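Apart from one protein chain that is not included, each protein chain of the complex appears where it belongs.
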Amino acid sequence: MHSRVDKFVETARRELKVELSQAFLLMLSLGAPIMRQIGLSSFPDPAAAEAYSRAVRAEAVDRLPELLEEFERNATARGVQVIWARDAAEANSAILDIAQRRGIRYVTKGKSLVTEEIGLNEHLVEGGVEVFETDLGEVITQLLSLPPFHLVGPALNVPPEEISAVFLKKGIISEPTTVPVELGKAARAYLREKFRHLDMGIVGVNVAVAETGTFINVENEGNIRLTKSSPKTLVAVMSLEKVVPTMADALHLVRMVCRNCTGQKLSSYVSMDTGPKKTGEIDGPEEVFIVIVDNGRSEIYRDPQARQILRCIRCGACANVCPVYAKIGGYPYGFAYTGPMGQVMNPLLLGIEACSDLYRACTLCGACSKICPAGVDHPSLILEYRAREIRLKNGGSADFRSRAGKALASLLSMVMGSSLLWRLGVKCARPVLNRFARGGYISGIPTGPQAWFGCRDLRAMPARTFHEQWQDLQAGSGREAS
Amino acid sequence: MKVSLFIPCTVDLMMPEIGTDVFRLLKRLGMSPVYHRGQTCCGQPLFNAGYRDQAKRAAKHFIEVFGNDERVVSPAGSCVTMVKHHYPELLSDEPHWHSRAVELAGRILELSQFVVDTLGVTDVGASFEGKVTYHESCHILRGLGVSDQPKKLIASVKGVQYVEMNSATACCGFGGEFSVAYPEISEAMVKDKAGNFLSSGADVLLLSEPGCLLNIGGYLHRNHPGKKAMHLASFLAENA
Partner (left out) sequence: MNQDAREGILNRLKSAPRNNPDARPPKPVLSETGLDREGMLERFTSELTAQTGTTYRVQSGEEALAVLARIAAEEGLRSIIVAGKALPGMDLKAFGDREGVAVTAAPETADREALRQAAFTADAGVTFADFAVAETGTVGLIFRQDQPRLVSIAPPVHIAVIPVDKLHPVYEDVIGQVFGETDHIPSQFAFITGPSATADIQAVGFKGMHGPVKVFAIFVTGRE
């Protein structure tokens, strides 16, 4: 996927003014946490359930190489062809190659974030293979060429009028309609023919189970089951961190991902594939390929602070509780991953220096890590990236802004490191800060971006700091009136 | 018990009356708080911006100033979080400083934590006729796990009527540098917070974080001049 992270600020500013997005985001930020809470309350002890899923993911990441080997061994023993892909190019060409060798004209696709990350669709299309996204949200974003608005519901914000227009253009409907059920029915009819004649399907993987070589898909629409059942050839694409030790572990994670994602206790379909179809079976794939995608993750794994991001199970709960996401929606994050998950993942995939806004447009409120069922500590990673950015900027040829920033930081640290300099510094700062004060408040500065002052006033610095008042305070305390 | 006051830079420079109110409150409860004039700033702004080497300098000074105190108490959850959770991490490569930081982490408390949990006091002798609501600042709530304590202090104020605010635990949009670097997003967040305060019907918005007070207070001053936000310490001290 082409990154638009560099447009973060302008996209955020634009989205803040889109009324429909704002209304929808408000509903999401209020409703989703409640749904999640209700879903989790089916556990007698929700906190124990969260602690357990965090432990499972922590262990799975700690044991990653051995679990991947075990998974491969068991899958291969069942007739799966496992393909390892170091990067997007290797994954994409392997999958295109499978399609071309079989004369495949089109594929249907189940939702897979990693395939969006590596740009699989574009590669297939360039190679002469038509791609039909089939998850309704992805159908819409594919037709409208939109980035994802939400990790799980990529087109939630798109006005039905726009969907109707593009459906009409593609002949999916013959009359305009803005009724979601009607649009859904039309998409069903349109794609049914594709499932019916399908020769090759591509799906993602929610969880991979090492002890059996099974991959599991969690869905509501049925497009993944159809994609896995109808054709002779099936390709499952998984980013390498998706593996867990046992089926029991996988079941617990499935319970947690459903509750955290949509508040459901279980999605409509949880389908578990272990190898191609057996002799005598009529449907199901004759050949199953599992593509294990690295694309930077083994490097992330070697990074002791960053490694924890690999625990993520893609539930989207972090975005649902993020107060910044609740204002700007998914577009500003500019890549396959949005919300707090995108803040900590995209810089590792796209480069720290390219993603500055992602980890700086954050108040470190901690709502994300508080509810993460996989135990990712987003704020600590965000702080780490900020520190790395500063180190990167100050090494080598730093630009003026970086040098100025560093100079200021060094000055401040000197002042903070010395009681005397602090008290002197304050005396110097007061007249500068209060230059534009009126009636005890500063409302703006004469030129340049107003930043703070755009919507707020700032108290002027009082005549005496607490430091300067202490002596009087202490002396007067004996004469305190009650 | 000796209590040492940690007055954050935001209070020292911009809202010193909060420091005064904290002092008065603790005196009322029988303490004789000391104040080390050598204190400056915990270094959080530098740390949050990514200037860790520079933040270390501030941290070491802080540890020098407060290192021998039995208890350090502060009216700012984010600053206490900085010392408790980030100093050990920041100084992890210098074992001597690291162990001093870990030690200090065990002795530093946010104000309401100290009053309710350590002193066992919820009624500080305050009274107020009117409705109040409380904004749960991010660091004090999620960083320190402090939520019941301020609410108990509020509930014990005679005559007060506590009303719940919608989205009381939602971030107000300050985030330090964030409010200046991403002002449009910050504005959208503080506007929501102010709106929730107004629709709660409360007369006063109480909070325990100076940064939030600058943000929300500044927004109210510009847009809703009659409505007030106050630090909990000031509220308790003024109405005692």
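Think of it as A and B in the order they're written, each chain with its own count starting at 1.
Note that contacts are C-beta pairs under 8 Å (C-beta built on N, C-alpha and C of every residue); 3 or more make two chains touch, one makes a residue touch a chain.
What you are looking at is a predicted structure, and each value in this text was computed from that prediction instead of being measured.
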> For the chain omitted from this view, which of the shown chains does it touch?
Replying inline: A
>> Please identify which residue in A:Glu69, A:Glu130 or A:Glu353 touches the non-displayed chain.
In response: A:Glu69
> Among A:Arg188, A:Arg391, A:Lys406 or A:Arg423, which one is in touch with the chain left out?
Replying inline: A:Arg188
> Any idea which of A:Leu146, A:Met272 or A:Ala451 touches the chain not displayed?
Replying inline: A:Met272
>> Which candidate, A:Ser42, A:Gln450 or A:Gln471, sits in contact with the chain we can't see?
In response: A:Ser42
>> For review purposes, identify every residue of chain A that touches the missing chain, sorted by number.
In response: 24, 27-28, 42-45, 48-49, 51-52, 55-56, 58-59, 62-65, 68-69, 78, 83-86, 90, 94, 134-137, 140, 153-156, 158, 160, 163, 180-181, 183-185, 187-188, 191-192, 195-197, 212, 214, 220-223, 225-226, 228-230, 232, 240, 247-248, 251-252, 262, 265-278, 280-284, 292, 294, 298-299, 301-302, 304, 307
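Heads up, the rule we're going with is that only the chains that are shown with their structure count from here on.
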> In their complex, what parts of chain A are in touch with chain B?
Replying inline: 9, 12-13, 16, 30, 323-324, 327-328, 360-367, 370, 383, 385-391, 405-406, 409-410, 412-419, 422, 426, 429, 441, 443, 449-452, 454-459, 461-462, 464-467, 469-470, 473-474, 477, 480, 482
> How about chain B: which of its residues touch chain A in the complex?
Replying inline: 7, 11-17, 19-20, 23-24, 27-28, 35, 37-41, 43, 45-55, 57-58, 60-61, 65, 86, 138-139, 142-143, 167, 169-171, 173-185, 187-191, 214-215, 217-219, 221-223, 240
